[in-house]
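A short write-up of the structure that comes next.
Excluded from the complex is one protein chain; the other protein chains are retained at their positions.
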Amino acid sequence: MILITGASSGLGGAVAKQYVQSAQAITITGRNSQRLTETAESLAAIANDTDIVQAVGADLTQASDVAELFDYIDAAQQPLSTVVHCAGSGYFGDIVVQDNQQIQNLIDNNLLTTINLVRELVRRYQDKPVTVVVVMSTAALVAKAGESTYCAVKWAVKGFIESVRLELKSSPMKLVCVYPGGMDTGFWPTSGKDVDTSGFMSADEAAGMLVDALKSTQHGYVADITIQRG
Amino acid sequence: MILITGASSGLGGAVAKQYVQSAQAITITGRNSQRLTETAESLAAIANDTDIVQAVGADLTQASDVAELFDYIDAAQQPLSTVVHCAGSGYFGDIVVQDNQQIQNLIDNNLLTTINLVRELVRRYQDKPVTVVVVMSTAALVAKAGESTYCAVKWAVKGFIESVRLELKSSPMKLVCVYPGGMDTGFWPTSGKDVDTSGFMSADEAAGMLVDALKSTQHGYVADITIQRG
Amino acid sequence: MILITGASSGLGGAVAKQYVQSAQAITITGRNSQRLTETAESLAAIANDTDIVQAVGADLTQASDVAELFDYIDAAQQPLSTVVHCAGSGYFGDIVVQDNQQIQNLIDNNLLTTINLVRELVRRYQDKPVTVVVVMSTAALVAKAGESTYCAVKWAVKGFIESVRLELKSSPMKLVCVYPGGMDTGFWPTSGKDVDTSGFMSADEAAGMLVDALKSTQHGYVADITIQRG
Partner (left out) sequence: MILITGASSGLGGAVAKQYVQSAQAITITGRNSQRLTETAESLAAIANDTDIVQAVGADLTQASDVAELFDYIDAAQQPLSTVVHCAGSGYFGDIVVQDNQQIQNLIDNNLLTTINLVRELVRRYQDKPVTVVVVMSTAALVAKAGESTYCAVKWAVKGFIESVRLELKSSPMKLVCVYPGGMDTGFWPTSGKDVDTSGFMSADEAAGMLVDALKSTQHGYVADITIQRG
C-alpha cells in the first residue's frame, strides 16, 4: 500500500491521481478532514472504485497523530510499500518583513512534520523494504533571496534525511529525495510571493515524471531527482 | 561595541574573554540571568574593569526580547560594530530514540533564535557596516549518523544565512559563517552523546583562531571559516 | 536521433540496447573502431534492423574529431534530439601510488572529452531543443579516499556542466546530470580497485531506470538523477 501525505492539493494530489489511475491502492492523509474526504471521493471517482482510497486524518506536527496513522495502516491488510511525503507549506518575502507566526508555521509544517513522520517510519519499518519519498524543493539545494526561511526549512529537511540515510546504511528501507523546481500548483497565490507561473510545470507533469522515476530494480533505485521546468 | 550571544559558556565565553583581554567593550546576552551576571563579573575581573561588560538578559526565541535587547544597545553610546552569535544547543542520538520535547528545544534554540536575531539585525542595521558572525558547526556542512536533527537545524541556519546574504548584496552589513569542529566546551557531557574529547580543541584555542580570523581590511573580509581539531 | 558515447561497454552499452529495443535510431561513437563495429552489429542483431545503428569513430579528446562527428550527424536526415554521454574511464588508488600517465589519461578521458563534446554541442545546437545527458558518478558529489584523482575529474565535469547550464539559461537545450553509484559494468576489474560487485546494479538495471527518468514533459524534465545500488 502507498501512503501519500499532502494529497489534498498540488504535487501530492497529482501523485495520488497517478496511482489510482493505475489501480494502485493508496492511503491519503491530511489535517483538514473535509478537504481530505473530498479528495478521497474525487480520487475514487477517477478510479471508479470506492475501495481504492483510504483517508486518514492526521496532523503530522503531532507525534501522537503520526503514531495513530501508522497504527491504522498496520491494522490494514496490505503492507506499506511506499510513502510519498508531499505535505508542506511555503512562506516568502525578504527577511525584514517576515512575520513571527508565519515563520513558526513554516518550521512546523515542513521540518517538524518530516521529523515526526520519518522517525515513526524508521521505528516501525527499518527492517522492511519500504521506500520513503521525501518531496522537498530546489530551495533545499541553493540559497535564494526572498526565500530565506523557506530555504532554511528545506535545507533542514535535506540535512535531516541525508543523516538518517547514514543511520539506515544496512537497512532495506530506502529514502528518496525529490527536488521539484517551479510548479504551478496553486501554492504560489497563497505564498506571499508574486510569481508568473505561466511557463511552470503543472503538478500533473511533475507527478508523472516522479512516479516514472520511482520504479526501482532488484539492485538499485533512483535516490535523488531534481525536476526542473523548461 | 561587540555583542556576544551564548557568552555564558563554551565558545561564546571564550570569545568574550578574548575581547575583554584586549580591552574591547562587550555586551553579553543570555536567558539565564544568574549565570549571565556571574559571567559578566568574571569577565570584568579578568579585564580589571567593571565597565567593560554589559549583561542584558534576553530569550532569543522571543522576538520581543530580541527587539528589547537592541533597544538597549541602541540607547547606549557606542555603536554596534560586531555581533558574535554563539548561542545554541546540541541534542544527539539515532533518530529512533529522539524525544519530542528535545527536538522542539533544538529547533527553537538553534534555528528560531538565529532567525529572530538576524531579522532584527537586518531591520536595524542593514545600512551600517555591522559584522554579524554566526557560529554554527561542521554539522552544518555534512550529514552525520546519530546527529540527524542537529544536522537539520545547522543546515537550516546555513541555508537561512546564505539566503539573507543574497538579500544584503549591496549592504555594508557582512555575514560571517563559522563552522567549528569538535571542541571540548562542556557541551558534550550534556548532549546525550558519548565522546572522547581529550584531543579536542579547547574553546580558548578556537576563540583565539576565530577572533584572529575576524580582522577585516578595507576591501575584504574572511566570510567563512571552518576550524578543525588536529 | 540519439547519440550515445561510450556505447561499447558498461552503462553506455546498456543504454544503447534500451533504445534499439524500443526501435529508436541511434548513433554510437567510440575510439576503438573494431569494438565499435562489433557493438553496432550486436545492437543491430538485437533490433533485427541493420539500419537502426550508425557507428562513427571519434576520439573525443580531439576537438577536430568531435567536429567531424557532428558534421556527419548534421549531414544525416534525422535531427539530433538527445545525446547520452557515457564515455569515461576510471583510475583509483591512494594518491601516493598514482602514476603520471594514468592521471593524464584520466583527465583526458573524463574532463577534456566532456569539454570538447559539450562545447561543440552548444556551438551547434544551443537554439534547438536538444537534451544532453552527462553521465558522471556519485564520485562527482562526494570526496572519497582512494579515488582522489577520479573525484577530481568528476567534480570538474560537474562544475563545468553547472556553469554551462547558467550560460544556457534562455536556451531550449537542456543539460541533464546523472550520478550512478556502484554498478557492475566490467569497469572495476580494470580500474585498479578491488571491489566486491556482487550486490551492485547491473548496467542494464541502471540503464532502464535512466531511460525511464529521461522522459520529459512539455514544461519540465528530470534535470539531475542519482542512481544508487540497494
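Remarks
The letters A, B and C name the chains in turn, as written, and every chain counts its residues from 1.
Definition applied: contacts are C-beta pairs under 8 Å (C-beta built on N, C-alpha and C of every residue); 3 or more make two chains touch, one makes a residue touch a chain.
Here the structure is a predicted model, which means the values were calculated and not measured.
From the options C:Ala58, C:Cys86, C:Ile115 or C:Ile227, the residue with contact to the chain not on display is C:Ile115. Mapped onto subunit C, contacts with the missing chain fall at residues 63, 94-96, 98, 100, 103-104, 107, 111-112, 115, 118-119, 122-123, 126, 140, 143-149, 151-160, 162-167, 169. Where subunit B meets the missing chain, the touching residues are 174, 179, 181, 183, 199-202, 205-206, 208-209, 212-213, 215-230.
Quick note on the criterion: only the chains that are shown with their structure count from here on.
Taking each chain's centre as the mean of its C-alpha atoms, subunit A lies 33 Å from subunit B.
The centroid of the Cα atoms in subunit B and the matching centroid in subunit C are 46 Å apart.
Those residues of subunit B in touch with two or more other chains do not exist in this structure.
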